[in-house]
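My questions will all concern the structure given below.
The complex appears here minus one protein chain, its other protein chains still in place.
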Amino acid sequence: MHKVEKNIHEIVGEVQDGATILVGGFGLCGIPELAIEAIRQKGIKDLTVVSNNCGVDDWGLGLLLANKQIKKMIASYVGENKTFEQQFLSGELEVELTPQGTLAERIRAGGAGIPAFYTATGVGTLIAEGKPVKEFDGKEYIEERAIVGDYAFVKAWKADKLGNLVYRKTARNFNPIIATAGKITIAEVEEIVEVGELNPDEIHTPAVFVQHVILGEGYEKKIEKRTLKVEEAIG
Amino acid sequence: MHKVEKNIHEIVGEVQDGATILVGGFGLCGIPELAIEAIRQKGIKDLTVVSNNCGVDDWGLGLLLANKQIKKMIASYVGENKTFEQQFLSGELEVELTPQGTLAERIRAGGAGIPAFYTATGVGTLIAEGKPVKEFDGKEYIEERAIVGDYAFVKAWKADKLGNLVYRKTARNFNPIIATAGKITIAEVEEIVEVGELNPDEIHTPAVFVQHVILGEGYEKKIEKRTLKVEEAIG
Amino acid sequence: MSVKERIVKRAVKEIGNGMNVNLGIGMPTLVANEIPSDYQVLLQSENGLLGIGPYPDESEVDPDLINAGKETVTAVPGASFFDSAESFAMIRGGHIDVAILGGMEVSEKGDLANWMIPGKMVKGMGGAMDLVQGAKRVIVIMEHVSKYGESKIKKECTLPLTGKKVVHRLITELAVFDFTEKGMVLIELASGVSIEDIREKTEADFLVSENLIKYA
Partner (left out) sequence: MSVKERIVKRAVKEIGNGMNVNLGIGMPTLVANEIPSDYQVLLQSENGLLGIGPYPDESEVDPDLINAGKETVTAVPGASFFDSAESFAMIRGGHIDVAILGGMEVSEKGDLANWMIPGKMVKGMGGAMDLVQGAKRVIVIMEHVSKYGESKIKKECTLPLTGKKVVHRLITELAVFDFTEKGMVLIELASGVSIEDIREKTEADFLVSENLIKYA
């Protein structure tokens, strides 16, 4: 079934206030720019957002934060965003900080029908508070729960019209697992090819996980820390 | 560090009697033929073998079974092998049948440092006996434990000299997860290319998981059920 | 039309256009041939393929390309390959729209037994236990009675279970049942079959749907 849609605004229009959305990307790398902008324009409120980071003040998920659309954020690192600090301190924003590997595994578990798993990550720290602890082979582990989203928004490099996805370099990051963990998954991509053009051995996200594909244009792909070779930087 | 070795027999020579070995493949598809033959020749005994199937009477893991080298088998389906039945009924062979998805997830968990996870698979069946049960969101799940092997033997299509692996079609199957779950992982491949020749976006198993790479020759790739289009079969 | 053909022709109606479907080994595999040619359906094979194609001709046979029944197959355009953990993430995670499986016994509660017969050699459950728990809809297809004339639709399964309360719909050559909160419900009768015929050949208790469909 071809899944290519013309209009991200139509799809985003179905997202209800209060929804849980999963958003791909690491920092500003590999984020679904179009979806974030469409959600901002639509003004959907009280969102629970699951994403490794929360963008910067004027880009990425920072746009939704600035617009006060986020009620709760589940992330591993939010240090690049000043708006975040303000809303958190004022109590407007609820935050669940999760170790990055645990966040990734919780999302993967959500997509894979695993309701909970054990990890040593966070044992003996604040993260373990309130979580069941169990010993395996003499070592302590904590139980972590799966995450599933009402919607998952991912950014891929290429899609075919069935929704098979291929990512590029480190823009892959959380996107493939987030694609599996949304009840509805929307992929925005830089290029759409005909069915059969992607090598089936090289597909990162099989079409079964993707409900809608959107062709994006004019990706800004902002860079947070443009770091150059020292010779170049000086020279 | 280049990991290409000349001699599978030397590596297999390090495997001790009583070791737990994980073996890739589904049926006879994508099995490490060389490693199995080397283990047979070396006569390593009392092996615990984790593999989805146990080959057929005269090929694949069936060779080790015929040679009475397997003490315990952890698998999801062993119905293609008559030797299996004899040894099982005579009590020579211990068997732990595990649902295929649970087997795959247990192996993945072993490679990923997850000691245990919950699944609905097998709830209310023989498989659940003796396993902790826990309810999440009103539904029952059973706890399943991770599997780690002393050695993991996989078959890939191509490797580079660092040990990055690429698989071909459904010969991928259990191989990538098994590659992650061995304390020592040995990959045998049909072709070895120079470092840098594999596209980093298309690598299925990153080099970190692989300790030794062996170039195989003369793969038989036996077919269990050669099934043809009806027209062709008749015509 | 043979009993198998009848069942298969009814079973294919469970597959909608655009669905992702897993067909079990044996009779369920035959359902693939009946899928309307204008449908875009992706067939999943739990060994790591989404988009099973027809059996190959001689020149296409590839030992690296098999289905979960270990038969040589082809892959359709748009197919993808993946490892076994991802394959069962698809299945367990509820991404497969329909799984069609064979059965040895089904109970009135929707329990399924289809993997072992005590006393006979245990072959293993393969992916069946995962499929019945994970697929959005689980359709069992089987003959209504055993070769000894015994009902395979039981009050309680006598064989070891594959899954408990997992069957959504059961299709036999005589009837179709749904499993609901209220119990097992007869929803369709095959042509020339009466409710009494079904009662006689069915050990399980069942309700009769108000919208019972009879095939003329």
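Order as written gives the chain letters A, B and C; numbering starts at 1 within each chain.
Heads up, the rule we're going with is that contacts are C-beta pairs under 8 Å (C-beta built on N, C-alpha and C of every residue); 3 or more make two chains touch, one makes a residue touch a chain.
Bear in mind the structure is a predicted one, so any value in this text is a computation, not a measurement.
The undisplayed chain touches these shown chains across the complete complex, A, B.
Among A:A171, A:I186 or A:I214, only A:A171 touches the chain that is left out of the view. Residues of chain B in touch with the missing chain: 1-2, 108, 110-114, 160-162, 164, 180, 195-196, 198, 200-201, 203, 206-209.
The omitted chain makes contact with chain A at the following residues, 26-30, 52, 75-80, 85, 88-89, 95, 97, 99-105, 107-108, 119-127, 157, 167-177, 204, 221-232.
Please note the rule applied: only the chains that are shown with their structure count from here on.
Computed centre separation for the pair chain B/chain C is 28 angstrom, with centres defined by C-alpha atoms. The distance from the centre of chain A to the centre of chain B, each centre being the mean of the chain's C-alpha atoms, comes to 33 Å. Between chain A and chain C, the centres computed from C-alpha atoms are 36 Å apart.
In chain C, the residues that reach two or more other chains under the touch definition are 75, 81-82, 85, 88, 91-92, 133-134.
Shared contact sites, meaning residues of chain A that touch two or more other chains, fall at 112-114, 200-201.
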